[in-house]
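Here's the structure, in structure tokens; my notes come after.
Removed from the display is one protein chain of the complex; every other protein chain stays in position.
For chain A:
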Amino acid sequence: MSALTLAARDSSTMVRRQLKRLVRYPSMTIQLVITPVILLLVFVYVFGGTLGNGLGGAGNGRSAYVNYVVPGILLMAVATAATGTAVMVATDMTEGVIARFRTMRIWRPAVLTGHVVGAVIQQLLGMAVLIGVALAMGFRPDATVVEWLAAAGLLILFVVAVTWLSVALGLKAQTPESASNAPMPLILLPFLGSGFVPTDSMPTVLRWFAEYQPFTPIMETLRGLLLGTPIGNSGPIAVAWCAGIAVASYLWAKHTFDKA
């Protein structure tokens, strides 16, 4: 068996393992689906009326804010799920079965690939629900099929990147408890970017950070694809950030797993 088929076969075995585990332990998935929906409801119905008026774009009020905030909430959902993934990985590493895998002739990163693919499927499910709820609340994207596909592609790339990062953080953590703290900053990033309000209303230092941090170009690209706002050069920057984070995190995770 060639190295590549071996890798693919062991990875798919581990993905099946992870999916079974996710089905047996559904509370994590449920929490992952519900939390962003609640955030969306709060931001639109509690803050949305006022925040929408300050957008200064074409629309006003709550209906304009639904359109504005959805990309931010989508990224927020991914960042929240990262915590769950890190905890899940850290917990798994304390189980004896991982030691068993290490003594077997298998493609080593397969254990991690299983976690990543499982988490990506879990999160795409959550995003589908979130977009469904948003549509019911008045989210009105004007995207073509191609734009939808491009947006979905970018989201998947982003999810893969953040998930590999959270797998690495979960491996690095000494205990499941400390693993839950590590991805915290990710949850703040949508706020410190263009997720909830446009960056030009922020003080200079914060605005500078907001414009150059990775989440902003991703959110701007999503907004542009779904709602037709100007994208500028955000597209390639967004893809580059995602790819960079994914590759660096994969190598970090693999190294950490091999060394342990």
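A few remarks follow.
Note that a contact is a pair of C-beta atoms (placed from the backbone, for glycine too) under 8 Å apart; a residue touches a chain by one contact, two chains touch by 3 or more; residues count from 1.
We adopt the following convention: contacts and distances are computed from a predicted model.
A chain of the complex is left out here; the name its UniProt entry carries, from "Spore germination protein", "Asp-tRNA(Asn)/Glu-tRNA(Gln) amidotransferase GatCAB subunit A", "Fenitrothion hydrolase" or "Daunorubicin/doxorubicin resistance ATP-binding protein DrrA", is "Daunorubicin/doxorubicin resistance ATP-binding protein DrrA".
Considering A:25, A:148, A:191 or A:212, the position touching the chain not shown turns out to be A:25 (whole complex). The omitted chain makes contact with chain A at the following residues, 1, 6, 9-10, 13, 16-17, 20-21, 24-25, 95-97, 99-106.
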